[in-house]
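The other protein chains are all here in position, but one chain of the complex has been omitted.
Here is subunit A:
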Amino acid sequence: MLLIHCPYCNETLPEVEFAYASEAHIARPTRPSETTDEDWAEFLFMRSNVKGPLYERWRHVHGCGRFFNAVRDTVTDKFLTTYKAGEPRPDLSSLTEGLK
């Protein structure tokens, strides 16, 4: 079972308390009427589906209920970090350094 750290509750809790919410840092087009079909497809459907460290969203559904972001290695399922929604992407090289 994954153990996930909620940055709002500041607690590390079992996976069953959380719901996955897919890739993070995908911004909704700000001018919908001017957005092309290609850009809508990119926003709605295309995903990087990374094998390795992936920026992703989780929601603490059975806790505080809030969305937050995480970086998790999709090969080992190990969480590299979690951080609050709205904070900038953490730099990958600083996160993966300790792993080698």
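Just a few scattered comments:
Here, a residue touches a chain if its C-beta (ideal position, glycine included) is under 8 Å from a C-beta of that chain, and two chains touch if they have at least 3 such contacts; residues count from 1.
Operating definition for what follows: contacts and distances are computed from a predicted model.
Choosing from "Sarcosine oxidase subunit beta", "PadR family transcriptional regulator", "Succinate dehydrogenase, cytochrome b556 subunit" or "sn-glycerol-3-phosphate import ATP-binding protein UgpC", the protein name stored in UniProt for the chain missing from the display reads "Sarcosine oxidase subunit beta".
Within the entire complex, the positions of subunit A that touch the omitted partner chain are 1-2, 14-16, 19-20, 22-23, 37-38, 40-42, 44-51, 54, 56, 72, 74-77.
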